[in-house]
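Below are the structure tokens for one structure; questions will follow.
One chain of protein is taken out of this complex; the other chains stay put.
Coming up: subunit A.
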Amino acid sequence: MGLLSDPNRRRALISLLTRLNAPICVVCYMAGVAWFMGLAFEPFTLRTYMSENAMGSTMVEERFPAGEKALATGREFAAHKKKAGGMPVDWLVKTMQSRGLEVFTQRFSRTLPFPDENKERYMVKGTNVYGILRAPRASRTEALVLSAPCTPGDNNNQAVGLLLGLAQYFRSQVFWAKDIIFLVNEHDLIGMQAWLEGYHHTNTTGMDWSPLQGRGGSIQAALSLELSSDVITSLDLVLEGLNGQLPNLDLANLFYAFCQKIGVLCTTQGKLQRNDWDSVSGYSHAVQTMMLMVLKQASGRSWGDHGLFLRYHIEAATIKGINSFRQYKTDITTIGRLMEGMYRKLNNLLERLHQSYFFYLMPSLSHFVSIGYYMPAFGLLAIILLLRALDLWVQLTAPPPRTEDGVVDPEQMSSPGVLSVLTPLVISHLTGVALYTLPIRFQEMAVEHFPVSETEAVVLTAIAVYTAGLALPHNTNRLLSGGGTEQGWKVLKLVAVLYLAVLLGCTALINFSLGFILAITLVPVAAFVTPHVPKFLSAFIMIVLSPACTLLFSVFFFQELQEMPISFLDGWMLYLSVISQGILDHCLYGSLVYPLIALLVYPCWLIFWNILFWK
């Protein structure tokens, strides 16, 4: 007879399952965390390599000569920017036209749902300027984009100067097979979003922009340049985009290959690679780099102007020039040569980058872990939820223990139907909906009644709704028909555990870092919460492991990893600004982290909170 159809064996298996459930869960959890930490250990990673044949072993001698001229252009740009108090549109148009590009502008305007205190903007109006270098002999079917942001103050002037210098140099070559679009975007991500929406004729975020007059074909790859100094010591590659999406690994491989060829120091997450992987400090360095990438990916923010391209299946990355205190400086001509080499290789592409991985983690620029290697870490955590669900199922379908009152038992068995489960579910989700909609909707009311600014009003309303949800169990129990029963909470927990498993699984597929971080904190909660555990201790642990506190700890951890530790008060202010940025990201660019947490994860956590206080 089969393993599961033989009743004796089935009973044996089930008793094994129920006896060993807690130990197996603990072992799986430790294994999952250990696997994740082991990902940064160098023998478990793979060296990066170029997967795309068309970009393979071709080598070109880069000849970009005009670094000084680029710096002079950058200084001119700075002067005009100061004079115009924003984007010097006329000067840019004239300069690009004199370099032989087809120049177009795009206006856009957007009123943010509440003022952005980090960047000090509320009603944003701007202009994007872009010039298209038409390929001399090719038809206008494909394009590459090089962009530099126009930021207020003294930043990124050299980036725009280098962009214009490269435009002039590229214009004199005949070997371009794709159009190259040189874009200077105002108000960084907002301008980029307007440009991309105009280019692809979509309007997902309700922004107001003028249609684009000139187009270049489907964009194959894009690079965004951020350069604020005349000389640099290293180049940093930023890969994380909106919703944790990453560009194809081949783009990172290309960058690394050129860094090695030209001899520029290259970093990722601002950390330089080390060679001593077998020492403790070397390993912890790799872990720190990987954790930085995980935290950045989990936040769902776009960490450079490139992040918005990824949604349109355009591989994009941001290259930042960093000037630190090292002795050896790289001048701008070398950076120009690196960009020239990268663009020549991208020029050879015949199809979009698709040969290499789209899902990976990078403990350093020359090593990566692909999805096949990091997913088991999450799988081990998800198994805990499934084991718990099996355990609950077994308990629910086991024959009821004999009591003196034989009549009540069938009633007790049949009463935990759908209805008693539905009430906590619905109420939790309504709270989630409240958390999602109330902060923005009632900010004016909050500002009237309290002496806070709009941004603070929004954030504090969010925290208030979150905390108010904690008081719910006392109310839902009253609403429950016939009071809570032993079976009732088990059914609710079964549903909640499966719901959490599906939710975390789907999240981890799209944004592994977010899924994993949520899993690490929520899976212990889900596994061990019952109404019978000590109430105060478990309530405290649950609050510590709730999504809001996870975010708080992540903020502090992130600052630690970047070697800029902050005090608690500063950390709290940073935490509030992170929440407001998350809400803004969702409204402006369509980031899904805030709705996910508010509408799905928080109600799930509330259900477990309800179970804890089940009567």
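Just so we're on the same page, a contact is a pair of C-beta atoms (placed from the backbone, for glycine too) under 8 Å apart; a residue touches a chain by one contact, two chains touch by 3 or more; residues count from 1.
We adopt the following convention: contacts and distances are computed from a predicted model.
The chain that is not shown carries the UniProt protein name "GPI-anchor transamidase", picked from "AP-1 complex subunit gamma", "Electron transfer flavoprotein subunit beta", "V-type proton ATPase subunit a" or "GPI-anchor transamidase". For the chain left out of this panel, the touching residue among A:His187, A:Arg344 or A:His586 is A:Arg344. Within the full complex, the residue among A:Leu16, A:Met30 or A:Met59 touching the omitted chain is A:Met59. When the missing chain is restored to the complex, the residue among A:Phe64, A:Trp176 or A:Phe378 that touches it is A:Trp176. Subunit A meets the missing chain through residues 53-54, 56-61, 135-138, 173-177, 344, 347-348, 350.
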